[in-house]
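One protein chain is absent from this view; the other protein chains keep their places.
Per-chain numbering from 1; labels A and B assigned in written order.
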Amino acid sequence: MYRYDEFDHTLVAERVAVFRRQVERRLTGDITEDQFKPLRLPNGLYLQLHAYMLRINVPYGCLSSRQLRKLAFIARRFDRGFGHFTTRQNIQFNWIRLDEAPDILAELADVEMNTMQSSGNCVRNITADQFAGRARDEIEDPRPWCELIRQWSILHPEFGYLPRKFKIAVTGAASDRAAVKFHDVGLYLRRNAEGVIGFEVIVGGGQGRTPYVGLTIREWLAKEDLFSYLEAILRIYNLGGRRDNPNKARIKIQVNALGIDEFRRLVEEEWAEIKASPLLNVDPAEVARITAYFAPPAWEDLPEETVALDRLRKAQPAFDAWYRANVVGHRTPGYAIVNLSLKSPGIAPGDLTAEQMDRVADLADRFSLGELRVSHRQNLVFTDVRQKELHELWTELARISLATANIGTLTDIVACPGLDFCSLANARAIPVAQDISRHFSDAATLQDIGELTINISGCMNACGHHHVGHIGILGVEKKGQEFYQLTLGGSSAEDAALGERLGRAISADEVPAAIEALVARYKSLRSGDERFLDTWRRVGIEPFQDAVYGEGVTPRREVA
Amino acid sequence: MQSSGQMVVASRLSDGRVVFLGTGAQWVEDLQLGALARHKDEGEALLQSARKAEAANQVVEAYLITVETIAGKRRATDWRESIRACGPTVRTDLLTHTS
Partner (left out) sequence: MALIRNGKLVDDIHIDARTLDPVPVDQPVIVSLLQWQAHRDTLLAGKQSLGIRLQSDQPPALLGADLRHFAVVALEFPKFRDGRAYTHARMLRERLGFRGELRAVGDVLQEQLNYMQRCGFDTFEISTADPLAAWQAIENDHTVWYQATGDGRPRALELRRQQAR
């Protein structure tokens, strides 16, 4: 993974020093809260329901064991012993003190991490496929490009005060695991007719209160034009994005108001002016320098362990269930990619305690070359596990409740912090996730249901991606009570789609029963091994409406 | 016996913790110990005092909430405020108060 050199270190250290000064000025009353807020936000520091919340970038989801140990240290020393991984591959701490925030940033800088631009109206953390560099369906590792974009975007003097936040995602794989079409700019590494790899550029995707699937602005962009093209898009947005209403300020609103053709025309016109600019060249030596950091590790020459694994799987159904749900094919023989589920029953999706962090760091050293990834579905990933060690790893993970066999299934729920933590929330999200995961805790049942994603957001802002869950759950407030609005048929993958609203909102008690009814209806309608999403696409909304509302939903008994 | 009144809630500047305006312009972490206004004017007076604390950089984002007292115990009527006062409903190991 990328390592800071002295210049990267200096940049981060200088930024920490600036923030320290700003915090001091605030604490001594030299500046007001109104003046301070726009200074703390671009350092990832929010004020939430219970305390300050700090959002730390995990660049394109890559973490080393050393960094994870530092996060464990921060959780213990400065927080309450746990952190929350988000849908943007970041980690948040919920109980931060303002007067300690600069010290935390300094601790992070020691392990080459930072919080720069994790909030604010600027380019945010670049996200990517969590299997980057290891996936079998990838034409090129997106991570060097992510790092190049990260550097281009950090403290960009022209784009620090955009109309609204700006999110970029990149993937090099055929399967879209990074929700690329739901970003302000999405990049797919693609071959053109001549076989040369460049980018398909998507623009104007997003969720929030006005969700849009992104549109292709350019079918293929040469790699050497990446910065000039991004800069052209950002310029057209900076000048033309709406600034009169924050709810209409994202690039998606501009793109859809102008129409993609007119937006493209403006971008290409600006691009023609700066395309040849030496200020924006993609320097081949720099690309090579950065790419070298992501060179494949020295994988050993190992045989596929199919036979031995089959034997273990037959002998131990629990191992088999985990293997089938959580282990993914690696591009190198004898290796596997392993998902660590942060969704064991009853846990807040994405939460990890300091003890678990330390243990995971040790396991990453032992089993995965000291590195791990964060996925946008709020799980962790070991990228380089020897197949012959899978069983041992499974045993170790089970000890720290990270071996739940549910990746991609109904209990692999994505949820935002909701009203338990977030000051913008209308309703809680975590308890709903906990209820569902307790209700469907049997691995065999989950496997029978198959691929089914549930996403929960505590308000319209859609941080839990409810628009793109196969089943989406949106918390709303009615007369002081929490209610939940279901949407069906969303997808954040390459078959991107926005969910459709099922009917009236239901109470929290009714949610597990409603999910149960939807699942039962799906099972009775599916043909062969059709996924929930495909059945939905084939039969439409009515049978599912009937399942939830027609036959009435009986509230489940309170669990003790 | 049930009665209702108003209190001022805010976030303490230095650590962001939820605090309630107490008597004598002190800020306390426990809702049960804050100053309770029975009348609208008293509520306004509390808020005025809170504005001074904001100007003095002790707290930020101060506002009035409605509190009801049932059997001698106070609670915020609004669900959001009740979560602010008691801590998250999940991870109850982290509750700020036992109240």
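Throughout what follows, a residue touches a chain if its C-beta (ideal position, glycine included) is under 8 Å from a C-beta of that chain, and two chains touch if they have at least 3 such contacts.
Please read all numbers here as calculations on a predicted model, not as lab measurements.
Of the chains on view, those touched by the hidden chain across the whole complex are A.
Within the complete assembly, A:L239 is the residue of A:L239, A:A295, A:A315 or A:A520 that touches the hidden chain. Seen across the whole complex, the unshown chain contacts chain A at 5-8, 10-11, 14-15, 17-18, 21-22, 35, 38-39, 121, 151-152, 154-163, 235, 238-239, 243, 273, 277-280, 283, 285-286, 289.
Going forward, only the chains that are shown with their structure count from here on.
Chain B has its Cα centroid 35 Å from the Cα centroid of chain A. Residue ranges of chain A in contact with chain B, taken from their complex: 26-29, 33, 47-52, 80, 82, 95-99, 348, 351, 419-421, 425, 428, 430-431, 434, 480-482.
By the touch rule above, chain B contacts chain A in their complex via residues 11, 13-18, 54, 56-57, 60-61, 78-80, 83-84, 87-91, 94, 96.
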